[in-house]
Every structure is written in structure tokens, then in C-alpha cells.
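First the structure, which I've put down as C-alpha cells, then a few questions once you've had a look.
The complex appears here without one of its protein chains, the remainder shown in place.
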């Protein structure tokens, strides 16, 4: 109930604070018999790792995952997969200055109100460091999903937006630049913008688009656990996310039904896909796609006035090594969460008919 | 797992198809000792009822809720509250023409792919009629929440948008017009637009905004079950919803951190509220607000080409009595789902500290 | 969380008090495509019905189940099955004398301590009437399970015990007598004993044995949700149950390992079955069997001293129509709960390997 688990049948539970001994997780419900490519898992973690480029935080953490259980001779056994990522570069002293300070638009104040106690070092449990565990689990989910392709990419940084539909993009180009935008010209602009913002000690928001291809029709539950509702929750659970839309999204609210309806082809596919691959909460076999909005990182390096836990006004200034924009490192996190949702629904689907 | 339940501690399970004997639900976990106002519950149902105005479906259904358990001498007993709403106006014959037809952008095709069998009458389980049960449960949740105020209203119909921040609106005016928009001038335009669309046999989308006030700080779970993530899922689970954003939302992705951060006052409140009342997934005591985008209703009264279950092209035309725009009747549904989420987190919060 | 649901994938939620409008339930997760025999469901309810013989309560209630959803043209649709059993013979006045009285070894006192309010009529939610909903769901589970056979029978009433292993019994004889014991001679003795006890206004306990045959190997979860642990919980959740043992049971605790181990045949079956069909929490394909101990009914017709809610000593005497021994009517309840457990694990099993 305390909300550290995700998924029903393919279920991830994570633990760990940013500056504790380690973070990690347990995947319960991963089917037996999957031959795992452990390098591919580490590779996903590397996509999320700090220090990977000049436009992300310069913290150096290897973020090496160690598996403790659930895998025998390289194959999943059906028992829980326990894993750990040690925290090696915690400079706890960096945080002594904020011990009693509530940083604006961070979770310091709300954790104190909720729990009455908190590990203030680096945001503790509220740090996005927790998402490294999600990336590990998502990487395993991806291997289970096999022929289902999940590609996320940066579609906006501030006002700089990718202006093509995803069908015109080459997903192979996503990893060719540090912002993870498959259009190289736009990517350059985004990178410049972030570099500029960074020099000012400021931060900026952005949007990630995700496309899931080769999903069979019939995934999703019809009422509360609609496929897109669970995808929405998954995305909104990622740090700094402010919005989610799929298919026609907010633009769809401006349309007429005569325009918005997706006409069927005789094979059951549709000529347009304003539905975003989901109808009535259930996948229809078309591409699933959605947008995820991220706010600017709350930690800026500019001086700010704020309050401390005694309600006194204090001045603070972010130090240490922070991301000027979360979007490039969030791309693998979006993919991981999407993979966890789809894996879960693939398993849920197995018992729905009497065959 | 089959997704017909919502909530963890304050939990609603619904059942029922649009043209079966009845729909209904079970609320498990409603605390004992709440003196219920049963008229207030029926009143919420009436806000959702078909036939309430000229801009909604003209079906006439009384939608009277009957309680079977869990309430004794007007007070909740802590045992499950079972309730039923009889289906009295099911004209099943209206639907015989679509028995084998997959209506575009409906759930006919996906249900068939998922279950191999379906109750095709009126959309069966995929019909928004199911949401009447949510409204009943939400009305009880509201009574439990007591001093927490939840107000939803129509903020856009197609391109006609409410252009004021919610702080400048008078929520008492929401129920003064049939579109449920608290600005009377805009409301008039919205109503005209829908009437016009209706004459064309077409439909149109819209946006609902919801504001939750007097929420104590400390609600929400920090990782996967962030308060806004659960609100997002709740909203995305409502029929026809395509997007959700809270606080600064998608606009927030264009901002700089130096602008986006909400500065604290000494009492812990904030000067701005781009956070939308939630920081790190946990309420901070400020107003919670969010937008929900609805697509245009898929059933138009215009002729459409589509396919049947044999993959043959057929022509169809919606008949019967349908909503030209779901938004006015969806306002109480948005409120109900918000109330269910907040009630659940109010209970979840009770065991989080050792006091 | 409030404990009115059972099962993970094949999930029953019940509602209803003994003297409210109706009891009922929702089955969520029943696979689509099962052709249901509705008479067989009612027949199971009739096995549990009051007034069926001279050794059970003489209340007359038809206990007719009405289905409201989830079944279309006789076939399950995969959507929730909502059902209701109206309470037709509630003589609430029978209970006004116990409104403030805590009956010994009943749940009156504990409900008051827990909820601070209760429906005192006929035990309210604590009445075994709730199990009628379980019997409905169990009857549907049985039809899903198809070739798996579940037979429960009375193996003891007080000190009168069935003295043969179940392999020597003819399960077809269970329904030939009103105590539901497949050995006619023992059955006669049990019936006489109950009749005698009844004349004294007293009650007596008993034991039910249940045998599940044709269960495939591989059902059950290895750690907390061992198959026999869930069966145990299911049985212990039935009113008046005090103990559960499977396979060698309590006798097994007295044995040596060299005697207790079940030797394998070359086909994987075992020569003995002290394991009771479950090893390491997982079925091995052998018969699953277990015993369930029931205490004597707490309501006797003799005068008793007790206290009221003000802590004053009062005298009370059960009136109305009560069972002198719950065991004969509990036989179908034991089978229903066993069916629910096995159905759930049959579904759980579907996603455990990567095939």
C-alpha cells in the first residue's frame, strides 16, 4: 500500500535512498525460462547514468547492477529477481546545508509533513535515483516482450519542438545524439538551448514521446485498469512529470467526432490512429503512442529564498552536480515504465478466456 | 486483476452492462460511523443522468440507486456497501443492427479480440453507463471527506475555452447552466456550439478542470503511487479521456526552473502554485487542480463505412439517443473519481507514522 | 483491505447482512467463454439452504440467486458477474431482545469494539448467511474447473468419527443422507446424535473432510501463497472453523521422516500420499485432501448469563430457528471455498513460464 510496488503480475518493488548504502528492487512474477542478456540490462542503466554527456549532471556513478536471485545459469527461474545498485558516490556532506531547509518545489516539505522524519541527503527516497531500479526491471521486461518494440525520444525541450509525426522519424537515430532526439537538426538546437540554460545556472523542461509497436490486440482491462490509464499512471509516477496524453491527446478535445473516428480497414487495422492504439482501454493492434511532459528541474544553481523547518526565511543555493534538463536521462525511464506496463498486461491477458 | 475495482482501502468494485438487468457496485472499506445523506447521493446521480437537458442524450432513465447493505439506520457500519441501479430503459432492439458490426473508435473490435464474446447491446460493459456506479461511490466518498471541496467544471468545448484562472471563478455558478461552466458568457457559447454540432449529427470533445481544496498536506505515496499519478489514472479510466495534466501541466515543460519553482511563505504555503498542490507525489496543502481532455463521442448520427466481424465492409449509421458532447455529464464523474482517490489516500495516510 | 474479497485472479467480493435487503457478490476475473449451467448453481445453493432437513435450522428461505451481469446468452463474457440473493424471511423482531446484548462466543462484542456500530439483527455481517454468496461463486468456479473433482463430506460429529480412509468411500453416497457422510451406518449415528442434542437445546461440533482430485501438478506459489496455505485460509475463513490440517496433518508431527516420505513411482506419482497432494506448496498431481474442524454453534436454546453493552449481567436464551450442528450445511461451503482456491491457482499458473 505504501506505493513502492508497480504491476500486478509482473511486479516490481523498489527500495533505497539516494545516499543510503544501496538502492535496488525485487521483480516478482517474471516468467520462468527467459534467457537473459545481462549486458543489455546494464546498457539500459548506462543510458540513464549520470555523467554520460555534458548536458547532464556530472556526478560519476558507475551504477552497476548486481543480481542476487531469480536467475540460474542465465535463465529466469520464476522466483523473485532481487537486485542491488550500490551507491558509490554519495557526497553526503554536499547536503548538510539543506538538512533543515525546504527546497522550493522539492519534496522536502511534503515528506516532513507526511512522515515527520526524512533522510534529507540528496532528496533521500524522493530522488530520481530510485528510477535506476525501474530501468533494471524495465530492461528485463523488454527481454520478456521480445518482438514488441518500445522507443521513446525527446520531442521537446522548452519551446523547441520536434515538428514531424513519429512515422517520419528514424528511431535508429535516437541514440546518435546526447539529447536523444531522432531529428539531428532539432537535436542540435535542443542541446544548444540546454547548454545555454546550464550556463545561467537555470533548468528547463521538455517532452518525451513514446511509441510501442507490435502490441497484439486485446491488452488492457476495460474499466478502471484501461491500458492507457495504467500507462498514464506509470508515466506520472516518474519524477518531474506534469502531464500525459495519448493518441490525439489534448488536441483531440477540439475535434469533431466525424473527423476523430478511425476508419477500419478490412483486416481490422485502422486508416488513421487518433485512438493511439487503444480503444475502450484495450489495445487494437495499432501503434500505441503518447507524450509525457516534464517540468524544469527544481534544483537550480541560482540563489533562492526559502524557509526552513522552523518556518524561518533562509537563503539557499543549489550546489553539487545537477541536471539542467531531465529529459535526456528520462528517455530510458519512460521506456522502462512502458515495458513494465505492457509486460504486466501480457501476463494479465493469459487468463481472460476459457481456452 | 480484471480491473473492475478502484482504490486500495476505500475500494469500489463495479459490475454491470448497459443493457443487462442492473449495474451496481460494492464499496469495501468505507469507515464505520458516517451518517449518510442519501438524497445527496441521488442528487449526484441526477447530475449525471441522461435526459437532463437538451444538449445531452434524450434517453430517459431514472437511475435510482438502491442500497442493499452496509448502512444501518442511516449510518455506515464498516461492512461492504452493496448497491444496485436497475436498467429500466434498455431498448435492446436499438442495437440488433450492430450485433456483428465494429463501430469505429468504439470498443467493439477490441472486446472481441480480448474475450472472443461480448454483450453488444449498447456497448455492454464498455458503455459509460458503468460510471453511474462510480458516481454513487464518489458521492459517499465526498461525505466521508466532509470539509474537502471538490469542484469540477467544463473549461473547454472544442475550441471554446474558459480563459480565466480558476481562482477568478465562482464555483456556485457551475450548476446554473447545462454545460456546467462557471462563466455564463462562455457557457452560452459552448451550449450554442454543441446544439449546432448536434444538428449536424456530429459530436465534439472538450476539457474538464477539477479543483480540490482543503486537502491536508501529506497525502500521497512517494514512488509509484504518487497522488497525481493516481488522480491521472482515475481520470484516464473515464470513458473518452485522452489526456491529463496537473499544475503547470504541458505548459510547464516549456518553462525555466527559475520561473517554475513555487516560493514558500513562512507558513509553508507557496506564493505560486505551479506544483498544483503536489510535490514529490505528496499533497502540500495548496489547491490541487488538473485538466482532463475528452475526445468527441464516437457515435455520430452520420453515415459511416466500417467492417463487420467477418471483415466485410458495411455501412452503418448511429441511431438512438446519444450525447453530442460528453463533457456536461462527465463533470460529476470527474468529481466522483477525484473523491475516491482522495478518500483512499486519507485512509492510507492513517498508518504511516508511529503515533 | 477490509477483507470482503477472496482470490487474486478469480476474485469474489461479497456484501450483505443477514437481515438487510439482500446479500450478494461480484465475481471479477472469471474467464470469458464458459457456458454456465445455472440450475447447477442453484442446486449448490439448495444444498446449503436452511430448512432442508430435520437436523438443520427450520428457517424457510428460498435463497434464489439472481444474476445481474457478466453472463450473456448463457456464456460468461469476462466482465464481472454481479449477483444477488434477496433476504425474504428476515424476522428482525426475533432479534430485538439481543440489540444490546453480547451473546457468548458470538461476534457481537468484537464488532462493537471494532466498528463502534453494528447491525445486530441476526448477527448482521457476521452471520453465516454470507456464505451463500460463496456457494454461488464456488459453483461457477466448479464449472470452470470442469474435470477437477471436489468432494467434501462429514467425517465427524462430536466423537462419532468416520473410520475409513477416503479411498474406501463412495462419494456418490454423500448426498444420500442429510448429514452428508458417505458411510451410511456412521451417518445414521451422526444424525441420531444431532437429533438428541437438538432436543436438549444444545449444539455440537464436527469435522468435514475434503478431497480434490485430478488437479494438475504445478499449482501453488512457493513461498507465502503455498497452495495448502491458501486452502487453509479459505477454510479458516468459514464461520465456526477452529482448525485445518492436510495430508498427514497433526498426526504427521508424530512421525519419523523415514516413514513420512512419499516414495515416487516412475511416472512421478507417489506410493503413499502423506504429503496430501502438495509438496513445497505446489500440487504434485496426487489427490489433495484436508480436514476442517468446526466448533459447536454458539447459539443454544438454553438459558445463559451474559453481559450487555453497558457491562451489566443479563440473562438470555436463544430463540428462533438455529442449527444444532453446522456441519451438514457447511459441506457445500467447504467445496465452494476449495473450488475458489483451485480456480484462482489455475489462472495464476498461466503466466508462470515463458511459453
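A, B and C label the chains in the order they appear, each numbered from 1.
The rule is short, and it goes like this: a residue touches a chain if its C-beta (ideal position, glycine included) is under 8 Å from a C-beta of that chain, and two chains touch if they have at least 3 such contacts.
In this text, all values refer to a predicted model and were calculated from it rather than measured experimentally.
Within the whole complex, the absent chain has one touching residue among C:130, C:183 or C:335, and that is C:130.
Here one chain is not drawn; of B:32, B:178, B:256 or B:316, the residue touching it is B:32.
Contact residues of chain B toward the unshown chain are 1, 9, 29, 31-34, 76, 78-79, 144, 222, 347-348, 350-355. Contact residues of chain C toward the unshown chain are 1-6, 8-9, 14, 102, 104-107, 109-111, 113-116, 125-126, 130, 156, 158-159, 197, 202-207, 217-226, 228-230, 232-234, 236-237, 239, 242-250, 252-268, 270, 274-276, 278-285, 291, 293-300, 302, 304-307, 311-313, 348-349, 352-353, 355. Summarising the interface, chain A meets the missing chain with residues 1-2, 4-5, 8-9, 11, 13-17, 20-26, 28-29, 32-33, 66-70, 72, 75-82, 84, 114-119, 124-125.
In the analysis below, only the chains that are shown with their structure count from here on.
Using the average of C-alpha coordinates as each chain's centre, C ends up farthest from chain A. Interface residue usage between chain B and chain C, two copies of one sequence, is largely shared: over half of the residue numbers at the contact are used by both copies.
The chain closest to the protein's centre is B, with centres computed as averages of CA atoms. If you average the Cα atoms of chain A and of chain B, the two centres end up 26 Å apart. Spacing of chain A relative to chain C, judged by their CA centroids, is 46 angstrom. For chain C, residues touching at least two other chains, in rising order: 1, 9, 29, 32-33, 78-79.
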